[in-house]
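Okay, structure first, notes after.
All protein chains but one are shown at their positions in the complex.
The block that comes next holds subunit A.
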Amino acid sequence: MNPTGAPGDLTQATHTRGGIGESTLRPDGRLKVTGEFAYSSDMWHEDMLWGHTLRSTVAHAAIRAVDITEALAVPGVHAVLTWDDLPTAVKCYGLEIQDTPVLAHGKVRHHGEPVALVAADHPETARRAAAKIRVDYAELPVITDEASATAPGAVLVHEGRTDHHAAHVPHPNIVHRQPIVRGDAAAAAERAEVIVRGEYVFGMQDQAFLGPESGLAIPCDDGGVELYIATQWLHSDLAQIAPVLGLPEEKVRMTLSGVGGAFGGREDLSMQIHACLLALRTGRPVKMVYNRFESFFGHVHRHPARLAYEHGATRDGRLTHVRARIVLDGGAYASSSPAVVGNAASLAVGPYAVDAVDIEALALYTNNPPCGAMRGFGAVQACFAYEAQMDRVAARLGLDPVEFRRLNAMEQGTLMPTGQRVDSPAPVAELLRRVRARPLPPERQWETAGGDADIRALPGGLSNTTHGEGVVRGVGYAVGIKNVGFSEGFDDYSTARVRMEAVNGTPVATVHTAMAEVGQGGVTVHAQIARTELGIAQVVIQPADTRVGSAGGTSASRQTYVTGGAVKHACEQIREQVLERGRRRFGSYHPAWATAELLLEDGKVVTETGEALASLADVLGDEAIETEVEWRHRPTQPLDRITGQGDGHVQYSFAAHRAVVEVDVELGLVKVVELACAQDVGKALNPLSVTGQIQGGTTQGLGVAVMEEILVDPVTAKVRNPSFTDYLIPTILDTPAIPVDMLELADQHAPYGLRGGGEAPTLSSTPAVLAAIRDATGLELNRTPVRPEHLTGTAGS
């Protein structure tokens, strides 16, 4: 029996052609805006129990004892599990390094680490029982930053490391370190006529997806388990879950349930193994749902970073060299820190042509909350710093900041710091030109026709802090570069299964992939691809599950490229088979079958000149055509450990922003009035969807410019604001007009020429807003987010 809220087929038919390039609407859009869409937290199963996680109340401590006696005695409790109950020798998991215990053992390494699990017949019962578990902690000194991590005699967050980075890191509290050296930075520095050094701090951002971690595990008669789960990558989860459960992968059957946003925060496991363990132990379906408070502890965050930069330039405005040192705080567990390091290092210079670079990026192990993937993935922190530097160098040279950027902008053919040649369009200068060419919003835009102030258009908004007093406008620019797809030699592929058949005389394609729809619109785009390739109107998108091969993660701006590419390739194979069958069945009726280039259009096989040869329904008859393909993008190479050289990335994505802000310089409050974006997307498969991605990414970048930050106590390493009361994300009143200028310069290596677009706007949005605030205030502002006290010199001691 399927549980309530299990996903179903999404059938999509359009009146237009509904192919690529059209803004067809999401098949689940209406359900979502009317509140009828079933998210994973809405799932329900008869007889189900509720799981609850007991988490550590301290950041770093030895566990002397865990006593579950009282919890087990609570009526309604069906199971209480600790490390001792894990069924196999595999007790840890992790995306790249398996350093994360399923439940803490021996010690806890961060505030909120899972220690024990409870299953009960009511969520409140489970919560109360968990509160009766006694954990005896002996607190250890906390590692919170680079100094404490690498100090002589520092406690090791992970002792006895054997992972593949352990041998090359300078200290066991460093997860991974990647240098990138090209040209002779020292010699270039001698030539430089201006040198600008700066140190920058990037705060810890949360993905803040609205649907908290949740899922439903159902034990099966064969000893296996079904897991309905909101995730970004079913097969990556599967590979981590099955060994811990001691089950072969085919006995862990996973189905993607409704995902309420992700942004990287669902790349790591949260409650997946926990729910399965409880279900297998109790023999009952188990549902787990985090509340917002727990969600802040239930997923990794964006790495906070400290970045030190040196830029050199000649008087005529040419960069001579860049030196950079980027220290990312990976927190207590590795998560995707190594890959984030690779990105931060290889993209550290930004979209500029620089011959001499000397870069070092590293991620620390600390007792702070674990950090990992978030939209922009290492490139975000670097962009904030290098764009601040570009403005400062321009100012020192007396050059206009946009002009200085254009003088140094990379283009197709430019060599990256890794030595990789950029082999598709890189319209960096053009993107900047476009955002600058836009007319500015009118001055004093808050004034109404009657001469009053519309406070919603002013800093402070509804809080009524100014009617125009103290308000100064600022304008700032930024541009960024993001890689698309998995890098550094990772075998990045996706699987698509497509079937075409005639149903009641209508040709229908069914697309089955394991792609996680997390809101990005893959379910829309796959149908568009099938329509374009197969010339049909009706497409069924099946739920994503593990009955089909891996689609890779919904991350790295890669799904339209890679799973879209797989769907396209599968459709092409179907088309060939359709034509072959057509030739077999009808070839003798018309000579064009043998000679002409044939197309599938409007449900028919047609010649190039549009002459119809047969209907698809007739060609198909009552026999479906089905195929499954695995599709890969061009391979990438690992980066050299010492020099960082290598063709590490498959594609680059560029966006530029112009921010217009009004700052109340007396109160330090900011209203972002407009964030204009220009982005090259190669080919917009669905322009409406791409616009949504650009506006969403822009807004997420705005968030970390002016408000979003997880505050971690520097003494206790405990999270201080795990709630939406004190972790603020932009409301609609904080979200400016975001005009979007989309370029479509094809990348000949990519399906349809498309360029992954979901992340690039998150990069440049933040530094553009910061630049605009600097423009308004004249302040240096070397950290983000910027808070009112930073703008008013009242941060205290």
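By definition in this document, a residue touches a chain if its C-beta (ideal position, glycine included) is under 8 Å from a C-beta of that chain, and two chains touch if they have at least 3 such contacts; residues count from 1.
Definition applied: contacts and distances are computed from a predicted model.
Enquirer: Leaving aside the chains on screen, match the unshown one to its UniProt name from "Penicillin-binding protein A", "Ribose transport system permease protein", "Xanthine dehydrogenase family protein subunit M" or "ABC-type quaternary amine transporter".
Expert: Going by its UniProt entry, the chain not pictured is "Xanthine dehydrogenase family protein subunit M".
Enquirer: Would you mind spotting which of A:F293, A:F490 or A:F586 touches the chain that isn't drawn?
Expert: Result: among the candidates, A:F293 touches the missing chain.
Enquirer: Could you tell which one of A:P304, A:G460, A:P543 or A:G565 touches the chain left off the display?
Expert: Residue touching the absent chain, from the options given: A:G460.
Enquirer: What residue numbers in subunit A mark contact with the hidden partner chain?
Expert: Residues 127, 291, 293, 456, 459-467, 469-470, 666-669, 671, 706-707, 711, 720-721, 723, 725-726, 728, 730-734, 787-789, 792, 794-796 of subunit A touch the chain that is not shown.
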